[in-house]
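One protein chain is absent from this view; the other protein chains keep their places.
Here is chain A:
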Amino acid sequence: MSGTGGTSRTERVLAPIPFRRLLVVETRKLADTRSGKIMIAVLAALVLAGVVGRGFVTDPKLQTLAFTAGMPIATLMPVLAILAVTGEWSHRTALTTFTLEPRRGRVLVAKYVPAVTAALAASLLAALVAVPATAAVAAVRGVPAIWEMNPLALLGWTGTNVLMVAMGLALGTLLLNAPAAIVVYLVNPMLWSVVGRLGDTGETLAGWLDLNATVAPLVTGDMTGGGAARLAVSAVLWIVVPMAAGAVRVARKEVG
């Protein structure tokens, strides 16, 4: 036996890689680089700063503070999702990733699941952070806290965060380039607000295709049948189509 060390020989069972392991690894990759750690620290700092800042000027209302805490999450989580997908290409670590698991579709799904889970967890966390913040604001200002929270609104807001992260994942997969995907993601709402002002046709178009606008009834809690149809159409355009096209692109792409 050479100096290569042979301990793993005993482990040579030829079974495919369990999906669970890919999940563990891709989850870990969200936070194991310097930039990932900085992103998460910035996110946590913004959540705290937002809650504390808002606490000075608003009534101790749980729902208001929860949405305030959630604002940086809703803005930055899609960017984190974009980086999770595109990072493999900008740093060319796809060479290693797809050598370890040649079935590229499994790797993509293993990247999507933790990003969506993180969006859910962060939304829940925002609501939790708001609880002591509400109590503190009430105590400091000497006014009674308002604990009422519309569970549907919270659910709708969480759903919105998940959809925005999904859009980030879809754009990242399609473009495989972080700056391009982030620009498209951020410019998108501005673009639609311009389109929305271009007469009746523009307004109709924006009403059906602007995902940022069609998710609004989720948060306000007044989703109608028409609203659901608009949401579905815009979600297909910004999530389903780019994700499917991106998956095909990743499957075929030459890794170099």
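Note that a residue touches a chain if its C-beta (ideal position, glycine included) is under 8 Å from a C-beta of that chain, and two chains touch if they have at least 3 such contacts; residues count from 1.
What we mean here is this: contacts and distances are computed from a predicted model.
The complex includes a chain that is not drawn, and of the options "Putative tricarboxylic transport membrane protein", "Secreted protein", "ABC transporter domain-containing protein" or "Cytochrome aa3 subunit 2" the UniProt name matching it is "ABC transporter domain-containing protein". Contact with the omitted chain, checked across A:Thr93, A:Asn150 or A:Ser193, is made by A:Thr93. Hidden from this view is one chain, which touches chain A at 1-9, 11-12, 14-18, 21-22, 24-25, 28-29, 32-36, 87, 91-93, 95-96, 98-103, 254-256.
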